[in-house]
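Right, I'll just put the structure down here and ask away after.
Removed from the display is one protein chain of the complex; every other protein chain stays in position.
Going by the order they are written in, the chains are A, B, C, D and E; count residues from 1 in each one.
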Amino acid sequence: MVRWLMQLAASRVRLGFVFTAFAFFAIAAPATAQDVALSNGNTAWIMTSTALVLFMTLPGLALFYGGLVRAKNVLSVLMHCTAIACLASVLWLIAVYSLAFGNGGPLGEWIGGLDKFFLSGVTVDSMSGDIPETVYFMFQMTFAIITPALIVGAYVERIRFSAVCLFSGAWLIVVYAPVCHWVWGGGWLAGKGVMDFAGGLVVHVTAGISALVVATMLGARHGFPREISPPHSPGMVMTGAAMLWVGWFGFNAGSALAANGSAGMAMTVTHISAATASLTWMTIEWMRYGRPSLVGLVTGTIAGLATITPASGFVGPIGGFLLGISAGIVCFAMVQIVKYRLKIDDSLDVFAVHGVGGALGSLLVAFFADTAFGGRGLSDTVTMGSAFGVQLTAVIVIAAWSAIASFVLLKIIDAAVGLRVDGDQEVEGLDITAHGERGYDI
Amino acid sequence: MVRWLMQLAASRVRLGFVFTAFAFFAIAAPATAQDVALSNGNTAWIMTSTALVLFMTLPGLALFYGGLVRAKNVLSVLMHCTAIACLASVLWLIAVYSLAFGNGGPLGEWIGGLDKFFLSGVTVDSMSGDIPETVYFMFQMTFAIITPALIVGAYVERIRFSAVCLFSGAWLIVVYAPVCHWVWGGGWLAGKGVMDFAGGLVVHVTAGISALVVATMLGARHGFPREISPPHSPGMVMTGAAMLWVGWFGFNAGSALAANGSAGMAMTVTHISAATASLTWMTIEWMRYGRPSLVGLVTGTIAGLATITPASGFVGPIGGFLLGISAGIVCFAMVQIVKYRLKIDDSLDVFAVHGVGGALGSLLVAFFADTAFGGRGLSDTVTMGSAFGVQLTAVIVIAAWSAIASFVLLKIIDAAVGLRVDGDQEVEGLDITAHGERGYDI
Amino acid sequence: MVRWLMQLAASRVRLGFVFTAFAFFAIAAPATAQDVALSNGNTAWIMTSTALVLFMTLPGLALFYGGLVRAKNVLSVLMHCTAIACLASVLWLIAVYSLAFGNGGPLGEWIGGLDKFFLSGVTVDSMSGDIPETVYFMFQMTFAIITPALIVGAYVERIRFSAVCLFSGAWLIVVYAPVCHWVWGGGWLAGKGVMDFAGGLVVHVTAGISALVVATMLGARHGFPREISPPHSPGMVMTGAAMLWVGWFGFNAGSALAANGSAGMAMTVTHISAATASLTWMTIEWMRYGRPSLVGLVTGTIAGLATITPASGFVGPIGGFLLGISAGIVCFAMVQIVKYRLKIDDSLDVFAVHGVGGALGSLLVAFFADTAFGGRGLSDTVTMGSAFGVQLTAVIVIAAWSAIASFVLLKIIDAAVGLRVDGDQEVEGLDITAHGERGYDI
Amino acid sequence: MKLVIAIIKPFKLDEVRDALTKLGVEGMTVTEVKGFGRQKGQKEIYRGAEYNVVFVPKIKLEIAADDTLADRVVEAIQHAASTGQIGDGKIFVTDIVQAVRIRTGETGSDAL
Amino acid sequence: MKLVIAIIKPFKLDEVRDALTKLGVEGMTVTEVKGFGRQKGQKEIYRGAEYNVVFVPKIKLEIAADDTLADRVVEAIQHAASTGQIGDGKIFVTDIVQAVRIRTGETGSDAL
Partner (left out) sequence: MKLVIAIIKPFKLDEVRDALTKLGVEGMTVTEVKGFGRQKGQKEIYRGAEYNVVFVPKIKLEIAADDTLADRVVEAIQHAASTGQIGDGKIFVTDIVQAVRIRTGETGSDAL
């Protein structure tokens, strides 16, 4: 019977309802599932994926972002990423896991409950599908770590550290927890059959939109856009990007919650999209400026990875290939538009790369999931059109909620502690003024 | 039958006797267990954990330590860590594995035998529980690599390279092999039911105490404490710490020797302790100095990880949380005490962070393992008090043995080749004088 | 029945025919094997291995090579490695996987077919043995990524970026695809029972020989050999080497295509060879120059890893130990010979370390696989002598084909776009002139 | 002709450059240096331990200028670089006996 | 005695050193500096965005030489470092009133 349920879950993956199903298990399992046989193989893979996704933030994203700023601010960026990781972990334990995946009772369409406060009731034997619930808890936690850390790219080189801590913590509760619940925790979007295999909506759209809001409210860096110095260490950027790439195997293939064909295909399309987007970005730079750059190449990588993320469990190799090309072209264009048309100093292009990439993938999956495009097949009950409608609704609502909530949070925090350091501190650099350290003493 | 044995072993985990049981298998299995079914899932996880724990040393710990010294000594630190890793691997193959886990015959309470010299008798089919013995051999080897490498932090910037090699090799045989045997290899402490899930005693107490001895005998660095330069690369420190954190999932969750709920819970409490200790350390710095530093934040991480290590298989999430807070407070205080009261130049705080953290966790586990503190439960035959007695005995005896043996070894090595480079070499830096290389040519 | 086939395959590992068998499965399975039960544990391990091997190139090899060049060329090296990884991934999807592992029909002894163009016919359910075919595809892809990236070391600091792209792409099709097919894809060498567990021939001999050819045709760097500056960042070299070491666990133990005793033994001998070769190289330097260097130590590591690679599934711990010593001695000597006798500027010693190491291991495996040397046993139908004959044939033919094909490709590319940048660009550095970036702005 | 050598705080570089550009100075050379002086070095705290950083990061500017311009250069730097706090730095002026523009071989004032 | 200070393009260092060695110059001191001048900084492009790199990497050479040699040193540098393109750099000459070799305490020309 259990096996039959598992197979049902597995087959529903292809129907695009996987997360509904898993969310169901996540909630229902611990109460009833002492009889679900633990799969050592799947558990091994999800623990490995957990390590890989943590590695994406620490040190992957930290180095990726740290290399893009000036030498006088490199440590502050590493500090932001690390402190956010710690804070998110503790909040996840205390309440955010429960709000995202707990039992929300009558509010269950909108938010989980507090029944799993401090993992209460979860023991060594609690199961979530055929893996231990602790492993599911940890795997999901790594997503809650990287999402607020992605926003760091919007506010580097000028934000107060106390504002980073307050905003990231509050944002997790007010934005991440509910959106995660809607999509993966059995909430209203899950009920509509929304497709978000590994976080195009939950991670990239939320972070990307919030990044745009914080960049706007904080204001541009001194000298933006003409007198900003270039990335102080493209090699560090590439190192971080490479770690993100490798870690993303855990992010996307781990989201199958099993070591099986679904995970294997997710890994394949993820990799193909990353490679294709990188080459696309490189080609654009080569044609336009005559010189392809390392920073450009790996920015393409990240764009390709963000874009495939929501689609990675639904599309086939050709879908991955086409998503990669789209990611390269669209994200490249958006970087220019945000910086030069909108004149917003979203400093490390969080919105243009993650927000736009995540939204793009979330929309295009409605088509590329179809077998006509080599996809793994839409559910029998939906068409490309109706699926697109659901995806579009999800993008709009999630973007709106992320924007509004971030705006309100930032207003409050600005009033409380102030968002921005003073001018002298900004010019001297956050490393020495906020943390009392210097990046390089060589 | 085999399955029944496995389940027995698994259930005994919760009774706090896991290592006795595993040690029993490790010794008994290869001879009799051709009929134990290999678990691919558990094997996958332990091979992954092996990679993760090797990654902790190479390059994790090497970068963590390398960033903390001055630029003129960075390569020497990387060299120490790498050379120790190589040396420990070869010695592990030749004799140390056998001394730790082999059959000691009449001396079995104190030391293993030489029956597994050069892995003799171990084939592709040899099993250790439900994983291949080669995998068990490799996993345990990575612990034997990192333990002497931890001591590096005590003697950086002034030790002779030949002394590093001689001391580390001899120390593995004289300190690591017996202590590992006592606790994990079926020796006298295992017989007493000592709890050390992943190496609070075997790894952190041995390394921490030996570090204090070597720092004392070697003497302080020129200019200590007032004229020592600050860490030359806090970013490198953070990168290494992040790798240690990720790798520690293999260290602690791998010590379950299976991909199951026990591993999942170990991973959870490990992570929570790391995050909590980091935030604790950050908060102390923020309150005391007005500026939280990156080096401080990640030192807290390592303190939290070292402290949870012995307890990671026995406590629950709340235990992890409380251990993390204790780690942050106690280790922070000890750093000051060692440097400013005791005036010992344990340069990178090996004793204060690892030794104290490991001892702290080894003692507190007697309480936090109890269900009263949300733990996984003490054995029926022990009370918190009696468990504490065993833990305290273990800490004292292991600390004493580590101190005495290290002292004797260092005396011999000092007489043979000298421990310390001459003053000019120290001022010019070990990179160029001992290894003929310079760290940065940029 | 399936289980019986699996066991047969497993047992044949010990007979030295593993790749013939696997190749057979790889080709035959997807058509017929809907009934092969998927092993979650093995799938978990091969997905993990895929991540590990990608990590070897990105950022492992990139950092290893990047630290060895001068600061003005560091980004170009990272760029080469990353761009090659992207290019190889896309080509692998389009055609190279199919050419290596597809059905070649009447040409099947020499090359696969195009039946798997763009993974056509491969679905979520396609199997390759007891793992999904997508996972096999991805695992093998990471080998196709690192092989042309290894050649980078021969042409750094003077090659045109367009030549890098053209050469690497064409080389994959003309050299890698057929050689891979001969050895692992069921081609003529597989038929002869050639032993190459993880790529001594397919990866290291092809890359090493091609490196020698490209270094010769490109000519030496300005100032070679007397006025070349030393590695600009030995710490970066060590970091990359450490990542290569850890990743190599996936390379060699992953090549068992299962998480079992064969994988465990492969991991063991791989590690032992790496450690032994490192110590050997260090000892030679210490004796000859009085100062063991970090770059030397980790070069030994890579030599030991390359040398054990072909043998890792066939030899025992003693074989690993002896291969490690041979690797250290022989590769050390060859570095001198190539640079000072042959006066070829194979800049980062690709031939001397990888080519020679891979060939050495490929030849010595004929002896060390024998139980007389503690090996896992040669097939009943061969003797050490006859096995050596097959290995020697393979080395010679593969070396010849790599050399000839590389020569022709380079001639064509030289005529088309030119291989070498002009003198001013070389002196100013490729980072700024070819990519418009500077490595360090600190 | 004079060579004006100024040691300033790093974060004042942009302001000083702007001030000099306004004076018509068309070139200068910048070096990262470490200063030792009354400003006794920042105290950096690592793991709760205070480190006396004896040497403080500074920027050294070298500007060759005609005798007439030199005085105004000195004055402009002094104004732009001053924060009124210890460690603001020094300006030293030395004589240049010859100046050459490498590209053209021009000498004297034409070389600047 | 003179101190010849030359700001040159980094990739010209080897050629200049060779030229000076031929003249019999036995020592020099090299500093990595950043230049600001007519050469308005390379435009670096990151993610499609142009960055004005105001300061261009340069090499500063300092060579102490006897008065007689100094002129030839200036000339040799000017020839070896010139590419004819903007940003080739400058040479400034100042007077040295005393020179000492630390090792021996020799002074004047003997110190060089």
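Heads up, the rule we're going with is that a residue touches a chain if its C-beta (ideal position, glycine included) is under 8 Å from a C-beta of that chain, and two chains touch if they have at least 3 such contacts.
Predicted, not measured: the structure shown is a model, and the values here were computed from it.
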{"item": "Chain not shown, its touching partners among those shown", "value": "B, C, D, E"}
{"item": "Of B:L107, B:I337, B:I396 or B:V427, the residue in touch with the unshown chain", "value": "B:V427"}
{"item": "Selected residue (touches chain absent from view) among C:F139, C:F332 or C:F368", "value": "C:F332"}
{"item": "Options C:G105, C:G121 or C:P230, residue touching the unrepresented chain", "value": "C:P230"}
{"item": "Interface with the undisplayed chain - residues on subunit B", "value": "227, 424, 427-429, 432, 436-438"}
{"item": "Footprint left on subunit E by the chain that the document does not show", "value": "3, 17, 26-31, 64, 94-103, 105, 111-112"}
{"item": "Sites on subunit D contacted by the missing partner chain, in the whole complex", "value": "2, 5-8, 31-38, 54-55, 58, 60, 74, 77-78, 81-95"}
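Keep in mind that, in the parts below, only the chains that are shown with their structure count from here on.
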{"item": "Fraction-based call for subunit C against subunit B, same above half, different below", "value": "different"}
{"item": "Pair with more cross-chain C-beta pairs in contact, given A-E and C-E", "value": "A-E"}
{"item": "Of all other chains, the one whose Cα centre sits farthest from subunit C", "value": "D"}
{"item": "Geometric centre distance via CA averages, subunit E-subunit C, whole Å", "value": "46"}
{"item": "Subunit C-subunit D separation of Cα centroids, rounded to whole Å", "value": "53"}
{"item": "Subunit C, residues touching no fewer than two other chains", "value": "39-42, 44-45, 48, 436-440, 442"}
{"item": "Overlap residues in subunit E, where contacts from two or more other chains coincide", "value": "44-46, 54"}
